[in-house]
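Missing here is one protein chain; the remaining ones are kept as they sit in the complex.
Right, chain A next:
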Amino acid sequence: MWDFIWNDFLVTGEPIIYGAMASIVLATVGIVFVLTYFKLWKWLWDEYLTTVDHKKIGIMYIIAALAMLFRGGVDALMMRTQLALPNMNFLNSVHYNEIFTTHGTVMILFMAMPFIIGLMNVAVPLQIGARDVAFPFLNAFSFWTFFFGAMLFNISFVIGGSPSAGWTSYVPMAGPELSPEINQNYYLLGLQLSGIGTLATGINFLVTILRMRAPGMTLMKMPIFTWSALITSIIIIFAFPILTIALALMTLDRIFGTHFFTLAGEGMPMMWANLFWLWGHPEVYIVILPAFGVFSEVISTFARKQLFGYKAMVYAMCVIAGLSFIVWVHHFFTMGAGAGVNSLFSITTMLIAVPTGIKIFNWLGTMYKGRIRFNVPMLWALAFIPNFTIGGVTGVMLGMASADYQYHNTYFLIAHFHYVLIAGTLFGMFAGLTYWYPKMFGHKMNEKLGKISFWFTVIGFNITFLPQFFLGLMGMPRRTYTIEPEWMPLNLLSTAGAFVLAAGFVIFTFNIYYSARYEPREKTGDAWDGRSLEWATTTPVPHYNFATVPYVNSHEAYWDMKETGATTYDESKLEPIHMPSYKGLPIIMSAIMFIASFGLVWHWFWLAIPGLLGVIICMVIRSFDFDEGYHVPIEEIKRTEEQARGRKE
């Protein structure tokens, strides 16, 4: 028994792991101590863990995303340290494989995804004039399945060992023959668990946006970020079931001995690559389109102009969404599908540059002759345009099948996708967080610290990844754990840049703390002279969002309201507002799913089967729950609004 725990269950034998274990234990003890000492358990349970309020769920998503950004960032620094000089002995090859696998998986699925879903949660219902999302209970469930999926993936670091077959988990490498340990199961079940939540989010936001818009707000009068959320939701709904199946099939291969992707039994390893990228490529657009939406909002607000080419922006996003499903083969041109197939996917890949180019020109057009304010969100948007364009153009280079045989699996590819994912998604999320921060927390983020963190990040980012294009052209392959001497200068430069980039992130995080303590409270509700409905609410936003929902005439609803002097508090139109009750079931049910998945990871059916039964019991409890929520009385609305608005005048 103890032998099993020490040798198999816990990961032992490496100082870094012991350090990680100690820090996890210390952090947990610290959190428990603080919560107990300040008697915060009840507050935490009542206000956050059981919440169905989209604003709080959004905040929890973003906190989780920042924590995961930290974890993925530490992975990145460890990799860069190992690659700084030839023959480094900082990480051994196995450990290096684990680190790059968790870095990729964490950054895409547990950082980028919750960050965009968090911002969607915060902004979309406010932008369309809704009181909450269509299915608030399901929304809480989505968050908790994501949370426990991420936890399941992360505990692999100290319990059982991390997956090490890359975030793409290609077979046969990830299959039962070459990875007989349980590590890979964490990847499969962690992603499966959080994927359920993502699919539910997609359905939830699609229904919310289709059915709960303010009166008068036709589709073409929606704010552009809401449009990006709508299209993202549609991509999620059509892409995530493919991942569900792909993961399930590999789980069957690994735990139940089937032959989908194995070499024995006439399985087809390349089918995994196809299924994975059939989901994986749309996934890339799931994380980039909301960032495009954020940039459109930010550029229009800070250039003090209406968004240039609103309709073209919408159509461009639709075309990108459609194309995203027919380019997946470009991830493995070297599979050998032949010139015909490769040419077709080359063309569809390069076609994506057309709608994306339209968007770039529309952003430039929005800024043209605008009176630009250089606040922090705008700086991120301005940095995004040139850097993302570098990522896009190198993407077209990679998209040419014949040339791709040279770039394939080199650092050229690494540099390319970091230029799109960091300069696109991450800058977009930082811009969005800074932009909506006053709406979420009632104060802005400090501008000066924001600018320092911005410059550290942008400069560090370019020092890190620009050299990697040249390393790739010099032939440095990805996922290598040692470097050749001739690659040293550029690698050393890249590593130095990574630490500058990390400093930028640390300053960003410090800014959250600093601003909470020292920034003046935001009282107007309209922190940036905004143009869409979220700025029409008071700050802090009342839990019912809008006392009365205004009639919307254009995609800049609040801009019109400011001209006519309308507000979201029309006393003559007040009615009791129906709100959903907070529920403990989502977190409990997700926790049980976590336990069941953990059992399955270890092939412990005695744990997995009762866990699954527990999930079914939770579903029955939910089915028999006829709680109708409650109504906020008119007096309470009046009191809340007059307090918030009285302070304003």
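For this structure, a couple of remarks:
The working rule: a contact is a pair of C-beta atoms (placed from the backbone, for glycine too) under 8 Å apart; a residue touches a chain by one contact, two chains touch by 3 or more; residues count from 1.
We take it that contacts and distances are computed from a predicted model.
Of "Quinol oxidase subunit 3", "Response regulator", "Transcriptional regulatory protein YycF" or "Membrane protein", only "Quinol oxidase subunit 3" is the UniProt protein name of the chain excluded from the display. Contact with the chain that does not appear here is found for just one residue of A:Arg131, A:His281, A:Lys305 or A:His555, A:Arg131.
Set against the missing chain, the residues A:Tyr37, A:Phe256 or A:Trp606 yield one that touches it, A:Phe256. Residue-wise, the contact with the chain that is not shown comes from A:Phe626, picked out of A:Trp2, A:Tyr37, A:Trp606 or A:Phe626. When the omitted chain is restored, the residue from A:Gly19, A:Pro241, A:Gly357 or A:Pro477 that touches it is A:Pro241. Interface note: of A:Val11, A:Leu119 or A:Met212, the residue touching the hidden chain in the full complex is A:Met212. Interface note: of A:Leu471, A:Ile577, A:Met593 or A:Cys618, the residue touching the hidden chain in the full complex is A:Ile577. Residue positions on chain A in contact with the hidden chain: 130-131, 134-135, 199, 202-204, 206-207, 210-212, 237-242, 244-246, 248-249, 252-253, 256-260, 262, 264-268, 271, 275, 278, 549, 575-578, 616, 620, 623-624, 626, 628, in rising order.
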